[in-house]
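As you look at this complex, bear in mind that one protein chain is not there, while each of the others sits in place.
== chain A ==
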């Protein structure tokens, strides 16, 4: 019955198609349940219950959502360019799915890096795997730009342009942050990068802490998630490029966003956390490697949700300034550190770049914190002229407010009460 599988070319094609179909099913299921988990987790963090009616613990909620989306009316706005309007969400999803093709989900079935089989748990181990992911994900901006432009709505167009600028800006830092890993691994193949980490005996997070931090920040911006979700900032742009979309097309965009999230999580765990490896635990049992890889990816997905529930959205100019003036130079610095360490003597000195990178990360966090406090301070002490911290940092509220408000008319030189001028910080 399976005679045709004796022909190696045909067998390879069949195996690739089957693995691809399986991967798509897995990714779509993961997307459906990510929406549920995200709503539940954010609800927990905010002290709510979240969707818990459909099925036990709300487990059937994605099914209900999917049904609802399917039966919604598919409108095309009269101002829209119909062809591109319909095409844009499809581009987004196709691109998002393609990027996952080179990610090794587990070890070879033989548990031996030298023995390959066509059924190994990755679709293709191409020589330029990492570049493939970068290049495909750089195409994902088209879906958003075209969707925003073709909607014929100013909000959509502005959201799309924002997102294009943001993704292009952070892509540079993303690529530079990954090149540190490339220097250690000496290969672009994702499978080889995992094996090199096994050979060195460390995960690259130890040698590349700075690269990892830059990658995570840039990745969050790259997939347009909070706190970098400016393309759909609802206070400013209604829903950005999604404004004119509804029903299935809207959920296609959502699908693309979540699949992109899964992809960057998978890349983070492959490049910085040893992929499917866990201290030699997976040596004998290849199936366990898949479970471990999924746990690692799930951790990063949880991190994404956690960030969204914790951090407020960044203002647009600050986002751009942060990307070009902080992340990009730091990524270049990371390359310099890594290059020096690699040139110094290779694998044995990984701790030098590790310590140096960690130092830079700590300094960066302190500097950002300090600058954030100072920039959030638009007022100074009345008597001394010294800048003071905003209330959210001082944890002291409403000390002198009533008196100052009374003085306002009589003494214009006295500045307004801090609370009134301090519009940028969140009031407690």
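By definition in this document, contacts are C-beta pairs under 8 Å (C-beta built on N, C-alpha and C of every residue); 3 or more make two chains touch, one makes a residue touch a chain; residues count from 1.
Everything that follows uses one rule, which is that contacts and distances are computed from a predicted model.
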Quiz item: Which one, "Glutathione-dependent formaldehyde dehydrogenase", "GDT1 family protein", "ABC transporter ATP-binding protein" or "NADH-quinone oxidoreductase subunit J", is the UniProt name for the chain you do not see?
Solution: "NADH-quinone oxidoreductase subunit J"
Quiz item: If the hidden chain were put back, which of A:7, A:74 or A:127 would touch it?
Solution: A:127
Practice problem: Tell me which residue among A:36, A:123 or A:157 touches the hidden chain in the full complex. | Solution: A:157
Quiz prompt | Residue in contact with the excluded chain [from A:12, A:168, A:311 or A:336] | solution = A:168
Quiz prompt | From A:141, A:181, A:261 or A:292, residue that would touch the chain that is not displayed | solution = A:141
Practice problem: Just the residue numbers, please: which parts of chain A touch the chain that's not shown? | Solution: 84, 126-128, 131-132, 134-136, 138-139, 141-142, 145-146, 148-149, 157, 160-161, 164-165, 167-168, 171, 188
